[in-house]
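One protein chain is absent from this view; the other protein chains keep their places.
This part shows chain A:
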Amino acid sequence: MPRPADDDDGRALYAVAAPDYGASTTSDGLAAPEQLLQRAGRGDNAAFAAFYDQLSPKVFGLVKRVVRDPAQAEEVTQEVFVEIWRLAGRFDPARGSAAGWACALAHRRAVDRVRSAQAATDRERRVGAVWATPEGDAGYDEVTEQVELRLEYERLRRCLGGLTDLQRESIMLAYYNGHTYREVAHLLSTPVPTVKTRMRDGLIRLRDCLGVGA
C-alpha cells in the first residue's frame, strides 16, 4: 500500500538553517516562537495564541501581498494558522526557525489559492470563448510595480539593489505575485531557461549579500 497519510506534511517546508536557540526568549522578553510552537504542539492553546500574536503580521502581510484581495487574504491566513496548529507537533526547531516554517507554509498556500482561482477563470474563459479578451501583455504593469520595504528592511533592499534587473524582476514576480517561472518568462519576454537560471543565481547572490543560510 502507499505511504501512510500525512507522511510528507510540512517536512518540505523548513526554511532556515538551524539558528541558535540557546536563549528561550527574544530580546524584548517574549517567549521565542519556536518554544511557543513546541508548546502548541502539546495542545497548549494559550501558547498558540501567543505564537499567533507574534507571527500573524508576517503571515498576513505575505499572504495579502500575493493574493491581494483582503477578504481572501484573511481566509488563507486562517487556513495557514489552522494548518500550523495541526502540524505543530511535527515542528522540529533543529531544522529551522518557526517564522521560516510559517512563511513557507503561508507562501505556498497563497500561491495555491491564486493559481486555483486562475485555473477557474481560465475554465470560465474557455466556456465563454466569445467573450475572451486577447491574450498578451496582461500583467505587464506589475513588472514596474515596486514592493515597498520598510526601513528595517534596508539591508534587504540594498541587496536587492545589487541584483541585475532580470534577476530582481524574476524573483519579485515569482515570489510576491505568485507567478510560475514560465509565466515570468512570458511577462519578461525572456527565454524560460534564462529565467530559471536568473531565479537561482539571483537568490544565491542575495544569500551571499545577506549572509544567511551558509
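One rule holds for everything that comes next: contacts are C-beta pairs under 8 Å (C-beta built on N, C-alpha and C of every residue); 3 or more make two chains touch, one makes a residue touch a chain; residues count from 1.
Please note the rule applied: contacts and distances are computed from a predicted model.
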{"item": "Per UniProt, the name of the complex member that is left out, chosen from \"Simple sugar transport system permease protein\", \"Monovalent cation/H+ antiporter subunit D\", \"Regulator of SigK\" or \"Ubiquinone biosynthesis O-methyltransferase\"", "value": "\"Regulator of SigK\""}
{"item": "Positions on chain A contacted by the hidden chain, ascending", "value": "1-3, 5-9, 11-12, 14-17, 41, 43, 45, 48-49, 52-53, 56-58, 60-62, 64-65, 74, 77-79, 81-83, 85-90, 96-97, 99-100, 103-104, 106-109, 111-113, 115-116, 119-120, 147, 149-150, 153, 156, 171, 174-176, 178-182, 184, 193, 196-197, 199-204, 206-207, 210, 212-214"}
